[in-house]
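Sharing a structure with you now.
The complex is shown incomplete by one protein chain, all other protein chains being positioned as in the whole.
Take a look at chain A:
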Amino acid sequence: MESSIRDRCPYKIDIGAVYNVDPAKRTAYASSGSEKVFAPVERELVFDVDMTDYDDIRFCCTGADICLKCWPLMTIAIKVLDTALREDFGFEHILWVYSGRRGVHCWVCDVKARRLTNEQRAAVAEYFRVYKGNENNTKKVSLGGSAMHPSLLRAYVEVLRPFFEDQILSNQGLLQFEERYGKLLDMIQDDGIVAQAQDRWQSSRRSSETDVSVARWKQLKNLLESGKHKGSGLRRCVEEIIFSYTYPRVDFEVSKHMNHLLKAPFCVHPKTGRICVPIDAEECDRFDPTAVPTVADLIEELNKGEASLSNVAQNQKERDISKTSLMKSIELFRTQFLNPLLKSCKADVENSYTEKLHNTQTKLDW
């Protein structure tokens, strides 16, 4: 396959599902008279998190731009989803990939995941849907009940709250200006508290200080705390606000259908030239999207660079790779993801073989 990819020199590779019939021959099976219908058999469970879905809550950039101030939203998404996929759903072979411009993709490659039906995929995606609504409603996160679902609680305590209070508040200056804090105050259903907050902040002259958002958030929390007894509308208000500004927003349609195509890892993003490199979920705090190599960088490195001679049995290809800044990514891909997956696939094949053997043997007894 490597040689055929080199020959065709594709501009981009998108990966879809494995089908029961060679896709090139699918029209032969289209007539309703035949038993076999062209259908997908296996496909990884995938997620696509795109920064533009967060446009209503980020103020540092708009549209296709990203920077280190809004990137933490992606970090949050990776942490929350990765933990939930492993802990709640029991998946193990998960690959996170930078999408090349403004988001991240997640590939879940366990056998169980590959065999999920569309309905089951939709259920998993829906499990992660907390933010509901559009520009017509002001309150888009509704955490009913007297407690939170354990998955949401874990996300809140381990990721959402620390990130919100330590980074997002000040990065985005969420409470710095009236247009911004107005949005947040719209989520509070108590006019009295809203009025109090507005009075204090409108008259304050501290809007130029960078930690004004943090201070104001503290004030708001106090107000909400003291108002809790007034009714259930305020009970989860703090959590709901934090969820609105941080909880991952996954593209539902991408995950739901087995036949949706997704860009392969290590492709070049057509608009930015950046390589879609894997992201180490354990170290995702340190991932810098602005430092991802572009295809131009790679060409330069290949032409000028010096191969690392640390690995003795290297062929030309490996030496080339080691000249570039892509080497670490490839190492990561292999060790953390590919090798364990290959091992598990082999084990599966062996298991099903021995099972088949056992079944035929037992059948022979009578």
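The working rule: contacts are C-beta pairs under 8 Å (C-beta built on N, C-alpha and C of every residue); 3 or more make two chains touch, one makes a residue touch a chain; residues count from 1.
The rule is short, and it goes like this: contacts and distances are computed from a predicted model.
Its record in UniProt calls the unshown chain "DNA primase large subunit", which is the match among "Peripherin-2", "DNA primase large subunit", "Dynein axonemal assembly factor 4" or "Protein YIPF".
Touching the chain that is not shown, out of A:56, A:126 or A:211: A:126 (per the contact rule at the top). In the complete complex, the hidden chain is touched by one of A:146, A:203 or A:316, namely A:146. Note that of A:23, A:90 or A:270, the residue touching the chain absent from this view is A:90. Those residues of chain A that touch the chain absent from the view are 32, 35, 87-91, 112, 116, 119-120, 122-124, 126-127, 143-153.
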